[in-house]
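A single protein chain has been removed from this complex, and every other one stays in its place.
We call the chains A and B, going by the order they appear; numbering starts again at 1 in every chain.
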Amino acid sequence: MSSISDIIEVFRAREKEHGFHAFIRRALASCFYQLKIYTSYRMNFALDLIDITISALIYYYIGFLVSPQDLMRLGYTPDYIAFALAGIALSRYIWTSVARLAHKMRHEISAGTFESLAAADFDDFHAWLWGQILYGFTWSSSVFFVTILLGYSLGASFTRSLVFWLQAILIVLLTVLIHAGIGVMAAGMYIVHKQLETLLVLLVAVIEFFGGVLYPLSLLWNYPPLYYIAMLIPFTHGLELFRRTIIDELPLTHPLMLRHLIILLVFFPTIFLGFKVFKHYLNKAKKTGLLAAY
Amino acid sequence: MNMRDYAIVSEELTKIYRDKHREIVAVDHVSIKIKYGEFFGLLGPNGAGKTTFAKMLATLLIPDEGEAWIEGYSILKDPIEVRKRIGWMMGETGGRALYWRLSGWDNLMFFASILNVPRKIAEKRARTLLRFLELEDAVDKLVMNYSTGMRIKLMLIRSLLHNPDVLILDEPTLGLDVESAIKVRNFLRRLADELGKTILFTSHNMYEVEQLCDRIAVINKGRIIFIGTPREIKEKVEEIKIVEIIVASTDSDLKEILNKLESLSVINTVLFHEREAKNIKIRVSVNDYYTAIPEIARVLRGYKVESISRALPTLEEAFLKIAGVKIEETETRRFGRRRL
Partner (left out) sequence: MEEVLNLFQEKSSGKVSSVYKVYMAMLRRAKIRFNYKTWMLFDFATTIFNVFTYFLLSFIILPQQVVAAGYGESYFTFAVIGLAVSHYITAGLRSLARTIRLEQFYGTIESVLSTPTDFVILFLGDLLYYVLYSSIFLIIILPLGIMLGAKIVVNIYTLLTLIFLVLLLVLSNLPIGILSAAMVMKFKQGDPIGWALTWINQLFGGTFFPITILPPSLRIISFGLPLTYALDAIRYSLIWGVTIFHPRVLMDTLAMIIYTIVGYPIAIKVFRIVYKGALKEGKLGIY
């Protein structure tokens, strides 16, 4: 057993890490502790994978009912399973990017750990937030990867070109970052406005629907207001770009792609705005004493 | 013997927990008889078997051997009749045994319904008890916003809604503030005295049990090691003489101090020592205060002695005495101190 003298000796050392290395270490810690919590529920990942497999198979069989000619008429290759699985794969990122952070905030606040985090915060929560984003991205990417593999095994006409897959990954990263910006913003606002969580989950449902995950967007041309709503959502453009890349093998410079890419890039500043908004609400909560209120 | 002659009877009640590697006898052939209207305390340290015993009586656990009866109804053959007659509360959960996403009122009304209490009567009883325990203002709030003490009170109210003849209360004052604890104790005592309710009250607080109970059973490692009145327990406890010494000292002096104390014939054994800020507290058992205290003062001359005083035995020290185990043997094992 250590004596008090031993303990005092240990605490004489006052080295601290600063700078970028420290930031990375803190961010990774935030990611890893979340992963540890997730993997402590051993069945969780298995359940998630089985869930995805069942979804994929359902749309595989629905694919037998879909008219290839109608799909072509609407501007897509006549492979519904590829179409649907591309949508399902990318949609895995929506929840983790947009709503998960606010949900996480709720847990931290209700468990009473948020104040401890705030007391140990050296960078306006940047490291913690990036760590959480990284965790969400890791989880979603595992499920994304499994979905794509399933697609291949079910005969989906995904590209086999490494170049196009690199392009696809770039598009995924861009889409995720933009939505993560929304998520960070929402997490910040949640600290003060707890009722926001309800709106967020509705937003996720709206994004998933209007993004055209399971049906061709051009079907919304018959309902112009709905089409315009869909066009306002960054995910819609991300998914179009992703589909056109891995199914139709269109380069980013193609006219069909450029339009969506430009609109997506317009949304890019949300990632920076997100952190600013988070900081604003964090300070507001500290001023009004709402940091631990849930 | 007619089982109805007593409120609670247990005969050789035994519970053994088994897993792959070992067997733990949680309750070991316990036989007790509790009269109608008796306030009976079951006292023991954590892990002694109090809760396991209480759960068997409440038909929540099936014993491996033995039987028990509540007002003549067997816990094995007539569990429903038993449950009609008992009010059960487990304070050890810290108030977790409530639906925290419901309000206090909703919790009470739900349990009243499954306790067969008609709505109007349940409302009347609940309101009266809530007023008495000063929970009325919080009753419409979600239980998740209650403090531990509030939850314990709510659980106590719940156990009383159906006006049971027998109350099985497992650590009911755990987590209550001093004032509330006193209030609850007085209330329970009057329930027994004026309404003739039989109360089986488990606790690890010897002084509380001593204060409230007509008779006390002491349980340790699943066995009843003593049954008697509080007076009889007190007499046993009074046989233990403890002296507490507080001395301002550094760690390096401690060994020397302990050696000096152990060398004294007036001291049976050094029981315990711990650091409290700049001081060290040492507890020793002695045979006689009048000879021991001056000798201790003499041998510690030269040290900064803050106090040498008589002390009440801790629960552990009392248990050991009651159990008839020599304090010296057990304390040596516990603290790993070498006898010189």
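What we mean here is this: contacts are C-beta pairs under 8 Å (C-beta built on N, C-alpha and C of every residue); 3 or more make two chains touch, one makes a residue touch a chain.
Every value quoted in this text rests on a predicted model; they were computed, and no experiment measured them.
Considering the whole complex, the hidden chain is in touch with A, B. Touching the missing chain, out of B:Arg4, B:Lys35 or B:Arg190, is residue B:Arg190. In the full complex, the hidden chain is touched by chain B at residues 15, 17, 52, 55, 58-62, 64, 80-81, 83-84, 86, 88, 90, 93, 96-102, 106, 109-111, 113-118, 121, 124-125, 128-129, 131-132, 142, 155, 158, 160, 162-163, 186-187, 190-191, 194-195, 197. Even with one chain removed from view, chain A keeps its contact list with that chain: residues 43, 47, 50-51, 54, 57-58, 61-62, 64-67, 70-71, 74, 80, 197-198, 201-202, 204-206, 208-209, 213-216, 219-220.
In this section, only the chains that are shown with their structure count from here on.
Chain B has its Cα centroid 52 Å from the Cα centroid of chain A.
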